[in-house]
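Below: one structure in structure tokens.
Here the complex is missing a single protein chain, while all its other protein chains stay put.
Going by the order they are written in, the chains are A, B and C; count residues from 1 in each one.
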Amino acid sequence: MSYQSHYFKEVREAQKNAYAPYSNFKVGAYLKTKDGRCFYGANVENAAYPMGICAERSSLVSAISEGYQPGDFESITVTVDADKPSSPCGACRQVMMELCDKDMPVYMTNQNGDMIEATVDELLPLGFSGKDLN
Amino acid sequence: MSYQSHYFKEVREAQKNAYAPYSNFKVGAYLKTKDGRCFYGANVENAAYPMGICAERSSLVSAISEGYQPGDFESITVTVDADKPSSPCGACRQVMMELCDKDMPVYMTNQNGDMIEATVDELLPLGFSGKDLN
Amino acid sequence: MSYQSHYFKEVREAQKNAYAPYSNFKVGAYLKTKDGRCFYGANVENAAYPMGICAERSSLVSAISEGYQPGDFESITVTVDADKPSSPCGACRQVMMELCDKDMPVYMTNQNGDMIEATVDELLPLGFSGKDLN
Partner (left out) sequence: MSYQSHYFKEVREAQKNAYAPYSNFKVGAYLKTKDGRCFYGANVENAAYPMGICAERSSLVSAISEGYQPGDFESITVTVDADKPSSPCGACRQVMMELCDKDMPVYMTNQNGDMIEATVDELLPLGFSGKDLN
């Protein structure tokens, strides 16, 4: 699969950086910008579980912190170790809705190279956004 | 509309309790349990914006704190003041996925009584859940 | 101890409502209002760990959702099962800073009735608040 030959190796590298001592569920993310840069993301857990931050959001805030803007992203790839690829949690979908194009692809993978693809919009239908605030 | 005659008044009451000094965007939620009890929810904002909690989640944690269990809920109604009803944010969808039946209806309303209905599953397709953790 | 005779039994009841299938770390909170009402709080975990909500915050958003206002609270008692009482996480301290008087007492307990007491201000020194935003 051409997908696998492009980002699979990279996202599996990102996953190695996960700090997940509480769940032992390591997640990696690989965010590609439209101008060709990439950002790793890994989940960063906390003894106070709600203070953890997921891999997808880690990659997105890394990119914004480096100067990227909403809309600058081409795709995000996520990986886990599980029988089938996991999807981003609702919070990560909400952050994607804010920062990414609605039709940006989200590639969900696992250690076997299985892959599910969906757009941001498909993952958060009727999504809440800044337009709703006014 | 029969919907309006049932929960519209109630959720508008819940909304009045919103503590939203930062966004001025007041949200109300009305959670109905299968055994007939109801819980109000209101958004509770914070000067540190990420520490706010949405109306939907407020109602759900209120119910759990009172002894209700995942699966005990019949419906949730949400209301805002806006031209069209707003949908729950991704975080609230994730909490609904954990605590509610997948086919539980979510009623989204506004001050005019406009209404959009969707199930938990429709709002979080390919939803991440405990099964993904193994 | 007089403390124990007042709220210990109550907060241990609240703790029973915890939904903590991921950590098995059940936390209970008992929030007392100045006009004599009380609200139970229990931690409500999520398969997506960061979407969990702690017991302390559960009790506070329950009270606000029922119409209480910032400043209406007299004390909060928290309990865990551990060798020594645990303190609230940083997020809960931040929410207390927003909603409670700075000198409101926070009682931290465990199953043995051990107790540590601190004020909101002591738990979040140099606390960030709405005043910092303007």
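The definition used in the following text is that contacts are C-beta pairs under 8 Å (C-beta built on N, C-alpha and C of every residue); 3 or more make two chains touch, one makes a residue touch a chain.
These numbers come from a predicted model, not from an experiment.
A.B. asks: Considering the complete complex, identify which of B:Cys89, B:Met104 or B:Leu123 is in touch with the unshown chain.
C.D. replies: Selected residue, touching the omitted chain: B:Cys89.
A.B. asks: From the list C:Asn43, C:Ser58, C:Ser75 or C:Gln94, which touches the chain that is not on show?
C.D. replies: Residue touching the chain left out of view: C:Gln94.
A.B. asks: Contact with the hidden chain only, please: which subunit A residues?
C.D. replies: Listed in rising order, the touching residues are 14, 16-17, 19, 21-22, 39-42, 44-48, 51, 53, 55, 57-62, 64-67, 69-70, 91, 94-95, 98-99, 128-133.
A.B. asks: Please give every residue of subunit B in contact with the chain that is not shown.
C.D. replies: Interface with the chain not displayed, on the subunit B side: 22-23, 45, 48-54, 89-91.
A.B. asks: Just checking the interface: what residues of subunit C touch the absent partner chain?
C.D. replies: 23, 25, 80, 82, 86-95, 97, 108, 116, 118, 122-128, 132-133
The criterion applied here is as follows: only the chains that are shown with their structure count from here on.
A.B. asks: Taking each chain's centre as the mean position of its Cα atoms, how many Å separate subunit B from subunit C?
C.D. replies: Their C-alpha centroids are separated by 22 Å.
A.B. asks: Where does subunit A touch two or more other chains at once, residue-wise?
C.D. replies: 23, 89-91
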